[in-house]
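In this view, the complex is presented without one of its protein chains, the others remaining in place.
Our next item is chain A:
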Amino acid sequence: MKVNIKHWHGVATWHWQTQNDELCGICRVPFDGHCPSCRYPGDTCPLILGKGCSHNFHLHCILKWLEQSSSKGLCPMCRQIFTATVLEGVGAPDEIAQLQELENSHRVAREQAEVGDAYELPNDVL
């Protein structure tokens, strides 16, 4: 029997390389899925890896949390100061810049509050 291949569809699967948790702690959607604000998973809705701690979130989920002044710039899981690991080519540049800006503004707020001593410091872990 002779087979002529006229056309073919390539199919591939992918996963984000994460170590421990498989759900985003904020939206509770698996990391391989997309956050509740997006329609498609993948490069447009990337994962952000915590630098100080090992907690990961969808970029859009951690952005919305850090936009709250009540977040105090802390990781929602462990309440340490959240700092994103910035990987080249991950996330839209303007969104990554926004994330870093938020990290910065929380840092400034912390420094100012240290004088007034009113800010809850991250060593106050559960």
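Keep this in mind: a residue touches a chain if its C-beta (ideal position, glycine included) is under 8 Å from a C-beta of that chain, and two chains touch if they have at least 3 such contacts; residues count from 1.
Rule of thumb we're sticking to: contacts and distances are computed from a predicted model.
Novice: Between "Phospholipid/glycerol acyltransferase domain-containing protein", "General vesicular transport factor p115", "tRNA (guanine-N(7)-)-methyltransferase" or "Ubiquitin-conjugating enzyme E2 2", which matches the UniProt record of the unshown chain?
Specialist: The chain we cannot see is recorded in UniProt as "Ubiquitin-conjugating enzyme E2 2".
Novice: Please give every residue of chain A in contact with the chain that is not shown.
Specialist: The list for chain A reads 25-29, 35-37, 61, 64-65, 67-68, 70-71, 76-77, 79, 120.
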